[in-house]
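Structure provided below as structure tokens; questions to follow.
Missing here: one protein chain of the complex. Every other protein chain is in place.
By written order: A and B. Residues from 1 in each chain.
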Amino acid sequence: MSTSAEASRAGTPEIPDSKSRAWGLAHHFESFAQQQEASYLGMWLFLVQEIMFFGGLFLAYIVYRTGHPEAFTSGSHELDITLGGINTVVLIASSLTMALAVWAAQKGRSKGIVVFIILTILLGGVFLGIKTVEYSHKWHEHHVPGPHFEWDGPDAPHVQMFFNLYFAMTGLHALHMVVGMALLAVIAVWAWRGAFTKENHNLIEGIGLYWHFVDIVWIFLFPLLYLLGRNGV
Amino acid sequence: MSAEPTGRTHYLNADYGVKSWLLTIDHKRIAILYLISITVFFALGGLMAVLMRLELATPVGDMVQPDTYNRLFTMHGVLMVFFFLLPSIPAVLGNFLLPLMIGAKDLAFPKINLASWYIYSIGGLFTLWSMLHGGVDTGWTFYTPFSTAFSNTYVISTAVGVFITGFSSILTGLNFIVTIHRMRAPGLTWFRLPLFVWAHYATSLVMVLGTPVLAITIFLLGLERLFHIGIFDPALGGDPVLFQPMGWVYSHPAVYILVLPSMGVVSEIVTAFSRKRIFGYKFVAYASVAIAVLGFLVWGHHMFVSSQSPYAGVIFSFLSMLVAVPSAIKVFNWTATLYEGSISWDTPMLYALGFIGLFTIGGLTGVMLATLGIDIHVHDTYFVVAHFHYIMVGGALMGYLGGMHFWWPKITGRMYPIFWSKLSALVIFIGFNLTFLPQFLLGYLGMPRRYHAYPEDFQVLNVMSSAGASILGIGYLIPLVYFIWSMRYGKRAEDNPWDAFGLEWETSSPPPTHNFLETPTVSLEAYDYADREEKRRAAEVSASGAVEPG
Partner (left out) sequence: MSDHEQVTGVGAYVVVFLALMVLTSLTVGAAFVDLGPFNDVVALAIAFTKATLVVLIFMHVRHASRLTKITVVAGFLWLLILFGITLTDYFSRGFLG
């Protein structure tokens, strides 16, 4: 399985004394390669966990949408395709800048890391700003679920169900972005101080995976929430 | 602990003081932190069980109010499942032993390991807080719509506690998987791994893949209850039954989080005390993974009578029986390992044999419950209660205690008293069966679970069960006392008191902070006692040849 890890450990096992160890290599790893593979796998397992976490929400969405397609369509028509579309573009662009930040890390360019991470944070901020505008529209239109909710058309309970899921899914997604942006800010500071090298940039790689995952969630949320029944049928 | 005569430094005396424990990233110390916390929760959960059995000693509900009784069984379930059984073997024994067994200095992510303990503790505090304020009465499954629309107890704070604790479980599983993949000592191939490690690998898969679904389900439950929106509430357009598959997607596989590690422990003990290679190593190893995977496909057996489609019912019935196959493979292979082995009856072995017997009963009654017709008859009766206690107490808990007795000398460097430990195994076995065998009959005769009063006809069996519970309670107290006693007065343990196989026995007892003074290399197959004997003999011969000239 772990071919390179095994290869790197196949030689005579030596415990390097603390002084000779490279900076950033934890005490219980033999090599940077082993440490990096461990953190990469760990991050992916965390994302698998995230897949299942969001998966439960998607399951509820599928069950209710197949049960009440008309209500979901009329709920979806209340969402603003333009804002949703712009946000999709913004978020994918932030994924691009994130990928470039990792690329800069692989090349060992600290300045590049900082620039691309700041761009990523900014794009994330734009996304959340637009999301806030959308949320406040919904608030004024009385489309936020709860006692405040109003709906004139047919099947109000299930239209509300659409908005329950809309807010739960986009809300959790936005929460993930806030967490991601906070982590990115910390990493930008560290990168500015030159904490990352060509060998040792696990953290950037890991946070990058997380950010792309958040992007993927949106890639599915956008058509499932915004684009229902737009063909007028 | 008294001073070390040899003056040797190990993980326990390397540092003293509260900070050296609360900020430790040593997996062995974190295991001890878990051990203390789960023991507290076990005691609390046990107390609730005692109160319930006292109430049920008489048919009339006189000791506690019905509302109180509802809270008792709910908190008993929540504490025992989420705060004792789920972390028991993985977080204590797994944490302690995994790195030792694979010859690593620590888990892959030591800081995340410590964070898991804190997350677990925070979740525990939420739950304790709700308990002190009056508890919850929804049953440990938090079924909607009762939990969201009707119950006026502390549902949210308890659910938040369970939600938070879930992430401790996820992080532990993640840590284990990465550790097993990336940290094995040179020469330790997958099929040389101890079966304990295989079992924990399978357990970790369930933890990582299943727990998040429970988390999101609880999240939705909290949303609904907090903001009065209808995700499950039928009055607001929701489907209350949707909560059940979403909850059981995790909660059935959770049973395998409890019992798989226990099976791993039993595989270790049975080989060590039969002095034989395990029969069908690969079958036992793959059976762990098969149980983990199949365990995800069977949750519908909890919904046979709750508006689930009968077609789905048939499929779930079939899939549930399928899980019996890998489970039976394990039982047969342990039995075959015993065959013609040179068996010694030390305390861990008594517990392990107890596990095999009780788990078999629990498993077979599980097959009965997976059968649609029988399930409809005994649904929500004491038959079900008895069945899952045979799995979760007779199985998981016996394995945990067996493991504690097996590795206690390694963990603390001390031996416990032999007589008392054997007595405890016997008392627990008798007490357990006396408690739960009558419950099979009660359930079959139609006594429903979760009531604090019952018709007089059921009293004899209920008194037997309550009497058994008191014996069981004493049985649990005995090890608690002698384990604590042994830490100060116990005989010093050798590095390998059982002459068992495995890397954890090759380091000293208790192990040094970084586990091994030199990274070990592995050249033997797992449990190859015969080969090891041969090598030892050869070494003796060459040694004696060197001393005696000619």
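Operating definition for what follows: contacts are C-beta pairs under 8 Å (C-beta built on N, C-alpha and C of every residue); 3 or more make two chains touch, one makes a residue touch a chain.
Quick caveat: nothing in here was measured; it's all calculated off a predicted structure.
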item	value
Sole residue of B:Gln308, B:Thr371, B:Asn496 or B:Thr521 that reaches the chain not shown, by the stated touch rule	B:Gln308
For subunit B, the residues touching the chain missing from this view	181, 209, 213, 245, 249, 296-297, 299-300, 303, 307-312, 315
Hidden partner interface residues of subunit A, rising order	1-4, 32-33, 36-37, 40-41, 44-45, 47-48, 51-52, 55-56, 58-59, 62-63, 66-67, 81, 85, 88-89, 92-93, 95-96, 98-100, 103, 106-107, 198-199, 205, 208-209, 212-213, 215-216, 219-220, 222-224, 227, 229-233
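As a working rule, only the chains that are shown with their structure count from here on.
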item	value
Whole-Å separation of chain centres (CA-atom averages), subunit A against subunit B	34
Complex contact set, residues of subunit A against subunit B	1-2, 5-6, 9-10, 13-15, 26-28, 30, 34, 37-39, 41-42, 45-46, 48-50, 52-57, 59-60, 63-64, 67-68, 145-147, 155, 157-158, 160-161, 164-165, 168, 172
Residues of subunit B that touch subunit A when the two form their complex	104-110, 112, 170, 173-175, 177-178, 181-186, 190, 208-213, 215-217, 219-220, 223, 227-231, 236-239, 242, 246, 249, 514, 518-521
